[in-house]
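The complex appears here without one of its protein chains, the remainder shown in place.
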Amino acid sequence: MNWRRVKNWLGIGVIVTLSLFAVAPVLSVVVSIYAAGAAAIASLGGLATFLTAEPPDPFATSGGVGPLLAGTLYMTALGAAAGILVGFPIGIYIGEFKRDKLSHVARGAVNMLVEFPTIAMGLFVYGMFSMVRGDVNSVLAPLSRDLSSVLGGWVTWFVGPLDFYNAYIGAAALAIVMIPYVALFTASAYASIDQPLREAAYSLSGREYKAVFTVLRKVVWRAVLASFLLGTAKIAGETAPLFFTALGNHYYAPFTGPTGAVTLWIYEAAQSSYKVQVDSAYGAAAVLLTVVLALFILAKLLGRGR
Amino acid sequence: MLGLLLLLFLGFYAVSVAALIFLKFRWGMRVVGLAAVLILGSIAVMFAVYSAPALARYGLSLFTTADWDPGAERYGLLSAIVGTLISSALAIAVAMPLAVSAAVAINEFLPSQVRWVVASLLDLTAAMPTVIYGLWGRDVLGPALAAGLNALGSWLLGAEPVRTPLNLLTAGVLLAVMITPYAAAIIREGYGLIPRQIEEAIYAVGATRFEAVLIKLRYIKQYVAGGFFLALGRAMGETAAVAMVVGGNYVRLVLNPVDPGITISSLIALQFPNAANYLYMTPVLYAAALTLVLMGLVINGVALYLLYRWQV
Partner (left out) sequence: MSKIEIRDLWLSFGKVAVLQGVNLSVAERKITALMGPSGSGKSTILRVLNRLIELIPEAVVKGDVYLDGRSIFSMDVVELRRRVQMIFQIPNPIPNLSIFENVALGLKLNKLVRNKSELYSRVKTALERAQLWEEVKDRLSSPAGKLSGGQQQRLCVARALAFEPEVLLADEPTANLDPENTARLEELFLDLKKDVTIILVTHFPGQAARISDYVAFLYKGRIVETGPTKEVFTNPKHELTEKYVTGKLY
């Protein structure tokens, strides 16, 4: 009889201890990144410099993540926009139209995609793009010429014939990573609506699309917005999809060519044998972590304000 | 020419979706749902097509040999496959106890303030960029594991087993840290769905809290399995973090976890930039990607089958 009680307390103790082990690493990560990162940013010229300067070559004494941050922001924004525009409707389809047979197949496909190795997404986009590149460029080249004659030369940094590696296919790869994530989140948000509420929404709105997009959206907008924020944070931190799409770049350059990203730089510089580059990797990591944390905290606050 | 067709197709698809959603909603949504299936399908097809040259030339030996000599155009994916299996097995073995404990502790034992903190930390663990884990793995986790094992080794065996912190073991443990929150989230979901009546029945027959937890876990075993397979799939596909800590050894077949090794995804990451310089490396790497996709399909298939069998 006493052994049972001992087993009870031992068991609970083990469970609680292991659960603390599960969350301790992330604390260690945050602390070590900020500690080393802050020191690194200071030694590389201070925060203002760090956010705008180009990354250091092996013999430089200062540097930053300027072009990399620009690349990350640009590709993340585009990727997130596409991810939301495609992921949100797919999520509604899976979450609301459960009776459709296709819905179950789609859900299965989405479940598989969300687990997909992200490097495969990058390879896929690269492969697809190499098939269409010629034709795409035959449209973009004259378009870019016309626009820049009207708006100025800077347009060519955004619109123009695309290299084998460029920011747009990087953004596309990020979008494909984000789509299933947003879809699943949206699906569970819509699925958790109480049936009476749903019936009310459908009977009040004239057309079906109004019910789904307008009325029900008002009920779940917090959860859906949180999923957008979390999805954006996720792709801001992705590396593998960018390996063979954006490739990486150490300089400020047109988005129609190889583009750098903070994550790509961390990956590259962390494995360098030069201290100044490793330092800049930590500085970049601190910057990236701040962006991710900000989005994460925003999403959590949204979730709490019910 | 093919490109133009593809673009036309995409354009037509987008327009018809927009039109259908506003005209005949249900069908518009169906077309949208089809997009997910199409993306998955095209990925599989494309990989198969691009890897065909390698499969034609090397056949099965591509998967059963551990050679990697691009100059001589000799390739073998075995060490990558074995490395993936070893690191994923390690990862899931470490992650499952952590994930189950975290899910149970959050739902059962932790006081409500602590509960929110732990759950949020777990979510943050999932949201953390993988390169940052790679950085931490290289400079914190790897050295710590190596030091610990070496201390243990010299105390027990008189020898230091770990020569470099960049090895399959570090990759496995790092993966475990990264995949735990995914498994935990699924288990938590299942735990929350246990009906109040079942809980009352369990306690009415005189179970202690710990015994009740065991019975409940058995009750939601399909969620535990679901978490297991989701985490396993993630471990197999993770690239950047693994590439930064695994050691990058694709020449020899490695079976000892404390030796530097390689996994399929890190192989692709590390070798693809070189691939254009060789005749057959690109198709070989696509074959590697295809292998990864197929492994993922198998895991998902098993997961679905088990879920189906355990429908009560």
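First chain written, first letter: the chains are A and B, and each begins at residue 1.
Throughout what follows, a residue touches a chain if its C-beta (ideal position, glycine included) is under 8 Å from a C-beta of that chain, and two chains touch if they have at least 3 such contacts.
Computed from a predicted model, the values in this text were never measured in an experiment.
Only one residue from B:Tyr13, B:Phe63, B:Tyr203 or B:Tyr278 touches the chain missing from this view: B:Tyr203. The missing chain lies against subunit B, touching residues 195, 197-208, 211, 215, 218-219, 221, 310, 312.
Heads up, the rule we're going with is that only the chains that are shown with their structure count from here on.
By the touch criterion given at the top, residues 1-4, 6-7, 17, 21-22, 25-26, 28-30, 32-37, 39-40, 42-43, 46-47, 50, 97-99, 101-102, 104-106, 109-110, 118, 120-125, 127-136, 138-141, 177, 180-181, 184, 208-211, 213, 230, 233-234, 236-240, 243-244, 265, 268-269, 272, 285-286, 289, 292-293, 296-297, 300, 304 of subunit B touch subunit A in their complex.
Subunit A meets subunit B in the complex at residues 4-5, 7-8, 11-12, 14-23, 25-29, 32-33, 36, 86, 89-90, 92-94, 97, 100, 102-103, 105-106, 108-113, 115-121, 123-124, 127-128, 131-136, 176, 179-180, 183, 207-209, 212, 230, 233-234, 236-240, 243-244, 263, 266-267, 270-271, 281-282, 285, 288-289, 292-293, 296, 300.
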